[in-house]
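For reference, the structure discussed in these notes is given below.
All protein chains but one are shown at their positions in the complex.
So, subunit A:
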Amino acid sequence: MAVTSKAVPATVSATAAAGDKPPNKYRQALPQYTAVAPFFILFAIFGAFPVLFSIWISFHSWDGIGQMKWVGLEQYHYLLTDATFWKTIGNTLIIWVLSTVPMLLLALVIANALHNATRLRTFYRIAYFIPNVTSVVAITLVFGSIFSNNFGLLNAFLQSIGLGQIEWLTQPWGIKIAIATIVTWRWVGYNAIIYLAGLQAISQDVYEAAKVDGASTRQTFWRITVPMMRPVILFTAVTSTIGGLQIFTESRVLFGDTSNIGGPGDAGLTIVSYLYQSAFIKNQFGYGAAVGWALFILIVLFSIINWRLIGGNDDERVTRRAARRVERKIAAQNAKREAADVH
């Protein structure tokens, strides 16, 4: 789809209507400028300025109230040697893998089943989508009780089949599995709906042609479905990565205690949790800002890795086109998050 601004056809010209000598084309476009102004004004105040300001803050030691003290690159230097920071990166990546891999695989299976189902389609779609529109806080509380060490449903079940109990919310792995389960539950349906749209967009003619050529089901899947789905898969991979690196609410609500928001041994402390903890619990604003920049760099890095892994393989031009498409998709996803964070 043409979304670059160049491709916009000059439809109704605001200047052309004025006759031979337009007095001032800028003044004439005043209504249009007024129409687009609110976004740019709000962005300048709550978007652009804070980003620049966050660089400035990250060069300081500041508790948010008193004097800012210039420390240069000290915060970043400390960041690189901070064992807790590296631990949060490890935690976040483990949770990300534990949630994204099953999530996307299950989404593919469900999308395929949905694609073949002729009945109950609307019912299925709504049922699969409901987890995604549900409040994360409420659902985390439910999962928290299901995974609860002593009286949780899961342990009751494990005990009833003779497997004994697992201290889900105490063990480092148990904590990560619990968080990953919540993420997976919330996003499988969403991704399945996206995959389904991708499957439906593949022209039946292609499949017909393959059939005529005598292609087997397996060949059709690997030679047609997967390559045609690549942009969609890339989209879901990139958005899940960005979302995964920003996990916060699940672990914050699971361990409601403000003195220890990452749970026992900080095993559930994510990068954003650490940012929140540094800035808003410990009042280390400078360090919080530095963690924010580290997160930004990580997101960019992982997005590039994703493009290379899934977007590559073809000749450069195709890759580049896919990359551009994905850039826009990330943008949209970021914007969704932006909308979600009321920014």
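One rule holds in what follows: a contact is a pair of C-beta atoms (placed from the backbone, for glycine too) under 8 Å apart; a residue touches a chain by one contact, two chains touch by 3 or more; residues count from 1.
What we mean here is this: contacts and distances are computed from a predicted model.
*Asks:* Between "Carbohydrate ABC transporter membrane protein 2 (CUT1 family)", "AraC family transcriptional regulator", "Glutathione transport system permease protein GsiC" or "ATP-binding cassette domain-containing protein", choose the name on the UniProt record of the chain that's been left out.
*Replies:* The UniProt record for the chain left out of view names it "Carbohydrate ABC transporter membrane protein 2 (CUT1 family)".
*Asks:* Among A:103, A:269 or A:299, which residue is in contact with the omitted chain in the full complex?
*Replies:* A:299
*Asks:* Which listed residue, A:71, A:94 or A:136, touches the chain dropped from view?
*Replies:* A:136
*Asks:* Write down which of A:73, A:127 or A:305 is the residue touching the left-out chain.
*Replies:* Touching the chain that is not displayed is residue A:127.
*Asks:* In the whole complex, what residues of subunit A lie against the chain that is missing from view?
*Replies:* Given the touch definition above, subunit A has residues 1, 3, 5-6, 8, 10-15, 17, 25-26, 29, 31-33, 35-36, 38-40, 42-43, 45-51, 53-54, 57, 64, 106, 109-110, 113-114, 116-120, 122, 124-131, 133-139, 141-143, 145-146, 150-151, 153, 156, 159-160, 185, 188-189, 193-194, 196-198, 201, 232, 235, 242, 246, 248-249, 252-253, 256-258, 272, 275-276, 279-280, 285, 288-289, 292-293, 295-296, 299, 325, 327-332, 334-343 touching the missing chain.
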